[in-house]
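With one protein chain withheld, the remaining protein chains of the complex are depicted in position.
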Amino acid sequence: MDKPIVVVGGGIAGLSVAGMLAGNGMRCIIVEREASLGGHVRDWACMATDKCLRCFCCSAEDLVGYARSSDKIDVRTGWELSSVSLSSGGPKQAVLKRIGSAEEKTEEAAALVIATGFEPYNPGEKILLGHGRLDGVFTLAEMDSLLRRDMLSVFTRGRRGLRAAFFQCVGSRDANSGANYCSQYCCKAALRMALKLMHESPDISVTLFYIDIQLAGKYAGALLKAAEDKGVRLQQGVPGEITNSEDLLEVIVESQGLNRKEPFDRVILSIGERPSPKQSVLDQLGLPANEFGFVSSRDPLDNSRTAIPGVYVAGTCSGPKDIETTLEHAGQTAEVIMADLRKGALR
Amino acid sequence: MSGEILISSEKSYSDCFTCGSCISRCFLAESYPEMNPRKLVHRLLTGRERELADSEFIWACTLCGRCTTGCPKGLEMDAIVRHLRGIAWQMGKAPERIVEGVKKALEFGNNTGLESAAFVDMAEWLAEELADEMEDLPEEGLSVPIDKEGADVLYIPNPREYTSNPNMFQTYMKFFTYTNTDWTISSRVFDITNWAYYLGDNQDALVLVRNLVEEARRLKVRTLLSTECGHGFKILRKEAEQWLGEPLGVEVLSVVELAHRYLEEGKLPVKPGSIEGTVTYHDPCNVGRKLGVFEQPRELIKAIADDFVELWPNREYSICCGGGGSVGQNTRMGQKKLEHALAKHDQIIRSGATVIATSCQNCLSQLGDLQSRYDMPLEVKSVIELLVESIET
């Protein structure tokens, strides 16, 4: 069985599928448009306080390292999948193209894995939240990026006693903007970020505005409890508008039955996951998408296979997920591919 | 029929999942700290309709709809509040002046109770007076074409124009004259407002709309032209067809849109840069947020004023003037309508504008009151007023 498995997308889902397959002796090609591997998670920061909070962000480094060092994995960054021909048993040939050049390479593929990831919600669409207009309004991803570069001072600007607020569900659970779903990662990410900020800057006070705290997945209950113990104020209801007066960010919230105006110094928007822009090769394959634009899997309990034999999905391209769920989904995808190959369902 | 009208107001307020984004967007949040849109929906859901119908809040609400703009579940607060007002009205708890106005509108074709003959007299008198003072009258002179069949446009004024603020009526007359518009007004139906809509009295609201549409059909006009009015224009543009259950068979335009059409066609004889000072534009909730008429008034203003600034926020997130949705007409609200409008006041002051233009009679009246109450250093003008000023300079 020499034909490689072509994995489209070099984020943690694609890397994880390829890593698992390679670990079981199979050859993979990772096709990644960007110049580097790791996807979004490569920009995210470690959330460890005095202990690991299991954010799983650093798993990307492990996965990238493995993909780069494995002789079973052919990494093609700066390449894209330009077309696929299908036979009844699955994909036959995958044509890879180097972005920005005419260079092409045709591979006989044993299977195709779609792991094209997600697109972060652009909070600029919610203009009343002032992202990009008001100083002091950040997104979770921007906070990650600052922490990753060890530049928290850009956030604190040396101020002590900062009052920070997290706004959950920005671009999630929002049918009005086409996303009538929970993005699954943000409650846990925000709770971790709150704990991290309080660890790095102990004089900060944190309020977290939520609709419902989502506790699915591992460790979430412990995070909520840790946040409560640390004194994170949890406030139901997410303000829809931030006004500014001098350098204060003001929101009106209902608390104990009364509307009150509350001042904050910083606001962090927990932005949701949106499907990545449709890639033409998926159209060519005729892969159906669900109502929100995520790649449809066969059904919820068989959610690594798609309607097309030999074409699989892994990670957030099939629906919003946090990192650990993405890794589990990718693990399942690898398992399912191996099972299908063994059964001879794919040739 | 009335059931159909209610469709939008009953549109699943049960969808509310209490995200709370509406609370901070309500300009009444601080004036009524114990009430907010979310709580209101919630009380509706928990069977406390009557209690709500008894509250002042539903009459302080201007139906501005800002709170539910971009509501994740697509709730429309104006429809929900109208639904509650409907209950209050049936309980006999609606503001007398509004109830009275609806009665008059049904009987006289306008909410002031002005009789047809008196209206015609007044219109003609206003035209004569205007003809005397206008120097550059066209050759054919200035007349008020009443009940002229086959005219291009049937102009529907707001009663304010022939009661408290007759200059306004004259401004529109001038506008039609300068732009050679083939217009007419009706001697039967001469009121764009629909106070029954404010009351949540959907049956009467339908009758008032039907009256307007049928008058346009009777006079065989091409266009039903709304004055600078918010809710009246919005009902005609957005609801009328659904309520009547048939195509209107007549184009619905606001006078601002007509002016903009002229501007694009090069038929608007305005002078660029003729309006001095820093001009800003207040988006009326009905015209802007609910109908999406954002750019036309701005382009008109920019055609005549060099220094245009925006209020922030604007367009679909414009802050309500505080006087709409019957608040301006509701004698019970008294001075509260100005106290509730402090956010608007601050927003205007921050912009540094010396002229604020808008395109709704209700907003004009409220902004005018706000200006004099707080002695704001600026003039309040309608967009058409500014255009006419520009033509005359």
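Lettered A and B in written order, each chain numbered from 1.
FYI, contacts are C-beta pairs under 8 Å (C-beta built on N, C-alpha and C of every residue); 3 or more make two chains touch, one makes a residue touch a chain.
Convention: contacts and distances are computed from a predicted model.
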Given the options "Hydrogenase iron-sulfur subunit", "PTS HPr component phosphorylation site", "Photoactive yellow protein" or "Pyruvate:ferredoxin oxidoreductase, alpha subunit", which would UniProt use as the protein name of the unshown chain?
"Hydrogenase iron-sulfur subunit"
Tell me which of A:24, A:245 or A:280 is the one touching the absent chain.
A:24
Considering the whole complex, which of A:2, A:71 or A:150 touches the chain not shown?
A:150
Per the definition of touch given earlier, which of A:97, A:173 or A:266 contacts the omitted chain?
A:173
Applying the definition given at the start, please give the residues of chain A touching the unseen chain.
16, 20, 23-25, 42, 44-46, 48, 50-52, 54, 56-62, 65, 148-151, 173, 175, 180-182, 184, 212-222, 224-225, 236, 256-257, 290, 292, 294, 299-304, 319-320, 324-325, 327-332, 334-336, 338-339, 342-343
When the complex is taken as a whole, what residues of chain B touch the one chain not shown?
12, 14-15, 17-18, 34, 38-39, 42-43, 45-46, 48, 73
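In this text, only the chains that are shown with their structure count from here on.
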If we count contacts the way the header does, which residues on chain A are in touch with chain B in the complex?
126-128, 169, 173-177, 180, 209, 211, 236-242, 251-254, 257-261
Can you name the residues of chain B that touch chain A in the complex?
17-26, 29-30, 32-36, 38-39, 67, 70-74, 313, 317
